[in-house]
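In this view, the complex is presented without one of its protein chains, the others remaining in place.
Labels for the chains are A and B, by order of writing; each one numbers its residues from 1.
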Amino acid sequence: MKRKFNLNRKFFKKLEELIFRVLMIISTTIIIVALLAIIISILIKGVPSLSWEMITQTPKGGYYFGKEGGILNAIIGSLYLSGGATFLALVVSLPLALYMNIHKMKEKLVVNIIRLFLDILWGIPSIVYGAFGFALMVFLGLRTSLLAGILTVTLFIIPIMVRSMDEVLKTVPRGLIEASFSLGSTRSETSFRVILRQCIPGLITAILLAFGRAIGDAAAVLFTAGYTDYIPTSLSQPTATLPLSVFFQLGSPIPEVQNRAYASAVVLTVIVLIISISSRAFSMKYQKNRIK
Amino acid sequence: MRSFSILNFKVRRTLRENLSAFWMKCCYLLILAMPFILLIGLLLKSSLLFGEHSLMELIFSSEWKPLSGKFGFFPFIISSLWVTFISIAIAAPVCLLTAIYLTQYAKRFVLKIMQPVIDILAGIPSVIYGVWGIIIIVPFVSKVAGWFNVSSSGYSILTGAIVLAVMIIPFVLNILIEVYKTIPIELSEASLSLGATKWETIKKVLTRKAYPGIISSFGLGVSRAFGETIAVLMVVGNVVQIPSGIFQAGYPLPALIANNYGEMLSIPLYDSALMFAALILFVVVTFFNMGSRYIIMHYEKKI
Partner (left out) sequence: MINGSIINIEGLNLHIGNKHILKDINVKIPEKKLTVILGPSGCGKTTLLKSLNRLTDLYPEVKTQGKIFNGGIDILNPKIEITELRKKMGLLAQSPYPLPMSIYDNITYGLRISGRRKKRYLSKRVEYYLRQVSLWEEVKDRLKDPASALSIGQQQRLCLARGLSVDPDIILADEPTSALDPVSSREIEELFLKLKQRYTIVMVTHILRQARRVADYVIFMYLGEIVEHGTAEQIFENPQNQITKAYIKGTYS
């Protein structure tokens, strides 16, 4: 009697584990399938509209109605915008990350406060940055422009960049920092000559990650960068961007215009994939070359 | 001559040190000031609205007639809540099961596949998710609605939630993997040597140990989902109504801001109202963000 009961219990234990293992495999598969579905559906819709003209011409006759032309304005605009924002963010992020990990190495409280604030900033949705950026723009009497877009996106990617640089710099052994100090280096020399060299691949990964976020985000530039058919020639002109090129042109009833949206989606996806793969390559190299 | 150049060198060195330290301090202050600047900016801009309406009225009224000065945010708040919580309800079990699978059962090659999958999924821009939603999820949901005898265009709360769920999966999953990885292997050893099976160990010991981490990962997922804009905006329908079912269109707060900001500035109080929407986002998102981090910091050691 007792034995039978035990066998039953064992059977149910096994069955429960089996059911959950199947569910786990299903969940994992769902995630892989979702990614494939996204990439394949974008490619199927977009690749047929990709052509040499598409990526080398600006739209003709207005981006919302004109049937001719391509998406060069958005490609170049996006590169300008994210390039500028990434550069500006770097100017703030790298010093700050070094400050946290070398200058304030011993002051846990300061570092934790910075981390807390970065976490807060990092959590704020990009639409809030966008709305804030626009309000500020109106307040300062500026118009929608490449510059306003760059500034808004910079604010939005700084926490992302500092946080990932912080992760990299955290792993620098204290001994290395102390060794540099004991050779008589100043803090900034230690930072920029010793630590930077050690961490460059990791920092490049952080920069690429931030660039990827900058180029992909639509909500922060929606009100600040404007949209135009032309490639901007100065910081005060509005600019088109790839995400908005998708967003605006997809809403058009004209199929040719929609095709431009799908083509933009493909270009954007490819850029993001390249960033993702190359940052992976960098971080692998980083793990190999790091002195432990 | 030589001593002069050494002196010069010293001066330059000190100068460089001081300059870099100064710039670092500026960056530091910028980061500390930023959340407050944002908060104050949003408060100032939305304060005009507070002059005319009480907070309760703004949040719980469902009359949205900007032209006649009526700003009831209730439909938008409810839409946001619906979309957010359905998306987390979809994402949570998937993430939990996958995290357990990847940290406890999976073979090496599965991990090798999944790491880039998660990374790429995390890097795909919001707008691409939106396009995907329109191409695949909208028709799918429309069909599913048909099975329940509901007619739906497919642009609905459920569609927004599904797209959003896929977007937050990599984010929540990464946290959960980290949570499970940091549990010491000795706990598993202890449980196994008491005669527990692997699954019992996972269920009764590891997941219990991971509990604060799990809760906070979901909280962080909520904070991420609540503010997501473009992807949701593209598939959720954007009709001002209190949705009565998941197949109906909704109009979450971020979509409200994105669709209207900067356009109808001639209507009095309108931009103030939209800033109020941004303020709600800021407060809710920061609350969930900080709350989750608090949970993981304070309860991790106690269990």
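Remarks
Definition applied: a contact is a pair of C-beta atoms (placed from the backbone, for glycine too) under 8 Å apart; a residue touches a chain by one contact, two chains touch by 3 or more.
Keep in mind the model is a prediction, meaning the values are calculated, not measured.
In the complete assembly, the contact with the undisplayed chain comes from B:T197, out of B:S153, B:T197 or B:Q241. For chain B, the residues in touch with the chain missing from this view are 108, 184-197, 200, 204-205, 208-209, 211, 301-303.
One rule holds for everything that comes next: only the chains that are shown with their structure count from here on.
Inter-chain centre distance (chain A to chain B, centres taken as mean C-alpha positions): 15 Å.
For chain B in complex with chain A, the residues that touch the partner chain are 13-14, 16-17, 20-21, 23-25, 27-28, 30-32, 34-35, 38, 41-42, 45, 93-95, 97-98, 100-102, 105-106, 110, 113-114, 116-121, 123-132, 134-136, 166, 169, 173, 197-200, 220, 223-224, 226-230, 234, 254, 257-258, 261-262, 271, 274-275, 278, 281-282, 285-286, 289-290, 293.
Residues 13-14, 16-17, 20-21, 23-28, 30-32, 34-35, 37-38, 41-42, 45, 92-93, 95-96, 98-99, 103, 113-114, 116-121, 123-132, 134-136, 155, 158-159, 162, 186-189, 191-192, 209, 212-213, 215-219, 222-223, 243-244, 246-247, 250, 261-262, 265, 268-269, 272-273, 275-277, 280 of chain A are the ones that touch chain B when the two sit in their complex.
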